[in-house]
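Take a look at this one; I'll ask things after.
Note that one protein chain is taken out, while the other chains of the complex remain in position.
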């Protein structure tokens, strides 16, 4: 299944390309999805600070304004108001994609997302839905510091009425953006800046990746590692390394944290009895907490060892490179966590 | 220990009063705490929509403006900006208490809370802290509907740098507001409207209830029920009823969900092996998820049965009384959940 | 809609009377405690909804607030579907999910209502943006209070609407209060229009209790908008008679001076128009008969609403997400 593969290096990409698979970077896949959406759906438009500029949101919307004119629209720096604008446009059947350069700016528009987009279909008795996609990017490194590097997907987990996608591969980046666009409900779509350059197979045509269907990235019998977004390639690396030590790690990528595909996860933990959860956010109250609680509701006896979370510490991101290095978990931390679950 | 007691009816109150304990309602206790803060600390001020009006935020600030003048300050309807104003006043050493009539309005000021108040002490290298208390009230009933009845404390759980208090009794309402005021860090203080009329013992003088210290409201050996806010009296009622069936329920009130006092909870689950978590919010990603995950990290083997959550469903609050009745869990739901944990 | 230059005073009277009597029925039945929804009554402000909505087609968009009834009615909503919603019945406009604060009539261009103050202002800008992108010629009318004009969304919305020359009419109903907080405790001066001035958009201030004045102002503003000249802003000064929420009057709870209310009652928008029309021949008895017929209709609507079934419980879950995909 090339579509579920995670390329960890150039060799992986070469292999796939040689066997006839078209490979793109994550950001190219994103851009292609935007292009297809704008080309095929006259109700679609893209709005965000800088979506039409020479940077094109790190390349993800590059050149689209030339083709689609005002349907690729810059905006004032007014996140809450413009989210409201996009919500209302969606309420009358348009299909906006609202883009934030950083997930950190989402709290500005929290009211429109939490009190409006998420609740509109319910509040109107099902008369009006909000087919809005909100893209935002998780930053990292070079002293981005506390306000430019948060993984805020967890902030929305407790809000019913939202879908939350975190594509980890170029294939998913395209397929989940197409799925999010087709979805009649509000979808938060989180990208990680460090995935943008990653390459992988991406079919040229239209396809969708369902929001809420996990994928087993790698099979293994000894421990289950659940990882999202940029933690997926890290988990795959850890799994590859642990393989050399004879430890079989099953890596599951839920791809969306709402809805969360518990069936795939439960099946894996039923097999391994060990669970490590990797996130690109602070530790407390992340998707890992919800996942573990659902497991404890469904079948606590499956757990043969304490659960481990590999995440950012519960601290604002520091600026100093020395502190950043300590702040972010890496492949070694995942390996250590897996070993800990096996120690007992 | 009268101070940890939860009065479920007039009789309970009578008993305490007869044995010499001063009893107040929750809202009177709140008002008294405000009064003491304003009287003793010239840097304290109270700001919020209607804090100085004839209603006085359901009575909790009633008449204070007459005594303290502009230190009890009405404000424009501009939650984000005014939260920023309060943050900055706090940053130079004032001690504001910002009041929202509904927790539902907090998302308006999410950016100032999440990106500023919570991170300021870290970002400034510890030079500046934000001793700000934000009170907000969880509404319920009479068709309050989707935007006037949310328990949004969970929305902030994933944000490091905040303390989150949910006092359930008049004693705690006063003691935790005094503690929150004395705390040099930002504290979110959630009240439940349906607790306002509840009476209980409240000493006249100054005392504080630490933020992050759970209390065992009732001892029992068969099952642990953790409950916060308005779910506490419900859990106590359920426990009393189950007692008649010979089931010993231990009711723990964490009082704050950040920091969360896991020691008290772990000790109880170590004894009972059964865990039911009651919240005044939607199910997913509440404090119960985090609590359960920490339990699964610390000692999953303690759980002799699946965990149960008694919470609102993952749905926006409906308006219709028929739907409200179905939406809100009650004492019977807690009893059922406890029985379920014992069935296995 | 007015086809000539004459002001359709009779229709405006009918409209205002409907809005008034619709809510006076609520005042009547509310003490029965069966209408379990927080009602924010519009009584006293009727000239604004009537005067503006007279110019709107069903295809035009309208955004209202927590104080929603009158705008919906003036846009053509059936009283029974509103009453049923307030009673939490499945026949309500939102199947009992929204109550009084969140009505939706998509077929009338009302695509949902926010009770977050200021939350709806950007929505009218969003429907206007859709109209502009689609070139469908619709206009959007956004009603909101003086309190809402203090929210950041007010500024963000006016700025964006002006920037993109969107077909949207902002109507600020300045009734001098937000709950019981007077304007002077919240804004530096009494004219919200001053704050709107800086966006370079068409702006008028009008006596919100004079329906003819509102009608004429809205006509000018909408002509401006329909000519493609961009957004317009009307501040209508008015006063609400009842409490912020519920059927009582505020002075009963110390919310404001009774004398102030008494003064404003002398400027009742309906009485003002009746007095004027009397001069040109209106017969009070005829009007009373008309009101009686209206009352009978509203009584029937209330009764029918009240006897409709409650929504099924499974509905809540079914309505969380829409199921079909694009």
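Read from first to last, the chains carry the letters A, B and C; within each, the first residue is number 1.
The definition used in the following text is that a residue touches a chain if its C-beta (ideal position, glycine included) is under 8 Å from a C-beta of that chain, and two chains touch if they have at least 3 such contacts.
Just so it is clear, the structure is predicted and the values come from calculations on it, not from any experiment.
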Sole residue of C:127, C:187, C:209 or C:238 that reaches the chain not shown, by the stated touch rule: C:187
Residue of B:88, B:216, B:298 or B:342 touching the missing chain in the full complex: B:88
Candidate in contact with the missing chain, chosen from B:20, B:125, B:205 or B:246: B:125
Hidden partner chain, touching residue among B:7, B:27 or B:75: B:75
Identified contact with the non-displayed chain, of A:144, A:272 or A:341: A:144
Residues of chain B (touch criterion as defined above) contacting the omitted chain: 41, 45, 70-71, 75-76, 78, 80-95, 111-112, 115-116, 120-129, 131, 160-161, 163, 181-185
Sites on chain A contacted by the missing partner chain, in the whole complex: 49-50, 53-55, 74-81, 104-105, 108, 141-148, 313-316, 318-323, 326-327
Interface with the unshown chain - residue positions in chain C: 150-156, 159, 162-163, 185-189, 194-201
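The criterion applied here is as follows: only the chains that are shown with their structure count from here on.
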Geometric centre: closest chain by C-alpha means: B
Chain separated most widely from chain B, comparing mean CA positions: C
Between chain C and chain A, distance of the C-alpha-averaged centres to the nearest whole Å: 41
Between chain A and chain B, centroid-to-centroid distance (C-alpha), Å: 32
Approximate Å spacing (C-alpha centroids) for the pair chain B, chain C: 37
Residue numbers of chain C (touch at least two other chains): 92, 94, 96-98, 102, 114, 116, 119, 152, 316, 320
Contacts with two or more other chains, residues of chain B listed in rising order: 80, 104, 108, 145-147, 313-316, 318
